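Just one protein chain is left out here, and the rest sit where they should.
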Amino acid sequence: MSEAKVFKPRFNPAKPAFGLLVFLLYLFLLAPLLIVFVVSFAANQYLSFPPEGFTLKWYGMLPQEGTFMEGMKVSLIVAVIVTLIVLALGVPAALALDRFEFKAKAAVQSFFLSPLLIPSIVLALGMVLLFGPLKLTNTYAGIVIGHVAITIPFVIRTTLMSLATTDTSCEAAARILGAGSWTVFRRVTLPIIQPGVIAGGVIAFIVSFDEAVISLFVAESGLPTLPVQVLRYVENSADAAVAALSVILILISLAVVVVVERVMGLRKALR
Amino acid sequence: MTESKLSIVDLTKRYAAGLEPAVDRLNMEVEEGHLVALLGPSGCGKTTTLRMVAGLMDPTAGSIVVDGKEITHTPVNKRGMGMVFQSYALFPHMNVEQNVAFGLEMRQVPKAQQKARVAAALDMVQLGHLGKRQTKELSGGQQQRIALARALVVEPTLLLLDEPLSNLDAKLRETMRTEIRSIQQRTRATTLFVTHDQDEALDMADRIAVMNGGLIEQFGSPTEVYERPRTHFVANFIGQANFLDARVGAETGRANLAGESYYRVEVEGLGQFGAVGSAGLAGTTHELVIRPHRLGVSLAPGPGPAPLAGTIERVSYTGDALAVAVRVGEKLLQAQMPTISGDLPRVGDAAYLSWAPEDAYLLPAPGAVAERLAA
Partner (left out) sequence: MTLLEAPAAPERPRAKNEGQLERATERRNRRTYLALLLPGLLGLLVSFVFPLAYMVRMSFNQGSPDGVIVETFTLDTYIQPLTDPYYWKVTLDTFQMGVTVGVLCVLVSYPVALFLARSTSKYRGLLIAIAIAPLLTSAVVRTYGWMVILGTNGLVNSSLTGLGLIDTPLKLTNNMAGVTIGLVEIFMPYAILAMISGFGRLSPQLEEAAGSLGASKFKVFTRVTLPLCLPGLLTAFLLVFVLSISTFITPRLLGGGSVQVLATEIYDQTTGLLNWPFAAALSVILLVLFGLIIAVYQRLTRKIGG
């Protein structure tokens, strides 16, 4: 086909250069995560380069590190409770915001999303000030309450996103067929918005699980979460034991990313 | 007259104070087993009416009576109706059988019986073999039928259909038209059918309610609304029509058993003709309606009674028909003639129009909306 050749673009040196640039920037973006991977398998006794051989000993050390295991337990308990509470608070609120009309709607919606606008150090200080006299510092309750504020916006946002894209006539059809409000919610609405609810839930889980600042202020001395333990550890020494732990944290995040990407798309869920 | 299945009394819906009502004191009686089409242009209040009957929306005023019992205050899930939505509204997370069984489940029908009734309903729409399928795997027409089966399996007091065919392509729409009509006739489900398509309404309905601006302009059988439109709007919306302002002269005789009379009428610029209309119109001014295909066109002056001589201004050939626009004096009249092999008439040719008095109908009323505007 001689005609097709006419339209074939000439070799453009800018294109591979741009591609290379983008590749390098991706590398920069992922560098800290990749390096942690490498270090966690390196046999060097102290942190240094290049890696001298492959080992799993850092991973083997983790179960014996009492502080890490304790922190892991605290973080898991907190994150699970926070997720359940935030879903219970956020999903109904999103439902009210999408399926009903009322005057203050825009204001209420902004209010629910506003904790993301407040620096977490400021929130954390407010919490420790308030929780101190209430004897909530260094308790599960304190950390959980602290994390509710910063995770609720995610659940509200993803649930709203799902609600906005569903056809309300399914709910109307169910009502006509004889279902009451609760049945409609349980049998129709909830299954339809399930992707948004799941995405919101796992994001809330990981945000709470990885949260360091509020936990640091509210419960550093008595009930340190895993990120707080890591923070303390890293402040004193940057050896490779914490790299192995970091890899595990990264893998948990990766699982969350995969779930969110599958159910509703990461970009949609996080914007 | 038998007791109505559904009576709608002065039904009114105003979406917000200060707005024109979307439905304005609408009255309608529907007989048991009838399929009634709510027909009208977009925005005339059809969906609003249907949703009020379904209970999805509160009327501002008025009442809805089914089987002699007022249900205006009955919540939607206690009304026992069936509805098919324009978007079908199948539950995306359930398979076909689960969709159809939903209403039976809500009625706590025993499992075994549910199964039998779901199977029967699916057989009725000829989709018995698709029970285990997920709904999104189905074509539009199939989803449509599932929605119909889901609505009918509960043996609803009323079957409500909101533009059920408008998402289908033209061919399928005709098939589904016949199918819905035959299922409706078999089940004898009293049905309200919303559409903006006059062909659909004429083809399927026992009665047509022609709506305009929140009001019913005319309620009657398909032949009534077509042959005897009550208003300009109805005549214009259903089929094509030529309108001529006529001074009604003397009555010249009884036309039929319905009490209609023949009149001599005079149309300015055209002359005097025979026409038909309801009794007692003599001495008034009314609009005359003549359907294009009832206008006789000939290319040579024939022997008939005083044909109108004019010039062809436009010719449109569609294979099975030939539409011509004929200028007679000031007026441009639309007419239809059968296609002929051989020479087609051309623009500029002379044409001679004539009609039988039975085919020139005097509209009895100016129209409900016009009346409201005048009031």
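Just so it is clear, A and B label the chains in written order, and each chain counts residues from 1 on its own.
Definition applied: contacts are C-beta pairs under 8 Å (C-beta built on N, C-alpha and C of every residue); 3 or more make two chains touch, one makes a residue touch a chain.
None of the values given here were measured: they were computed from a predicted structure.
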{"item": "Chains still shown that are in contact with the chain withheld from the display", "value": "A, B"}
{"item": "Residue among A:L62, A:V80, A:L190 or A:L231 touching the omitted chain", "value": "A:L231"}
{"item": "Sole contact to the chain not displayed, among B:K5, B:R150, B:R230 or B:R291", "value": "B:R230"}
{"item": "Chain not shown, touching residues in chain A", "value": "14, 18, 21-22, 25-26, 28-33, 35-36, 39, 46-50, 85-86, 88-90, 92-93, 95-97, 100, 102, 108, 111-112, 114-115, 117-123, 125-131, 145-149, 152, 156, 181, 203, 206-207, 210, 212-213, 217, 220, 227, 230-231, 234-235, 238, 242-243, 246, 249-250, 253-254, 256-257, 260-261, 265-267, 270-271"}
{"item": "Interface with the undisplayed chain - residues on chain B", "value": "10, 12, 14, 24-27, 58-62, 72-73, 215-221, 224, 228, 230, 258, 278, 364-365, 368, 371-372, 375"}
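To be clear about the criterion, only the chains that are shown with their structure count from here on.
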{"item": "Computed distance of Cα centres, chain B from chain A, in Å", "value": "56"}
{"item": "Complex contact set, residues of chain B against chain A", "value": "54-56, 76-83, 85-87, 89-93, 102-103, 106-107, 150, 154"}
{"item": "Contact footprint of chain B on chain A as seen in their complex", "value": "167, 169-170, 172-180, 183, 187-188, 191-192, 194"}
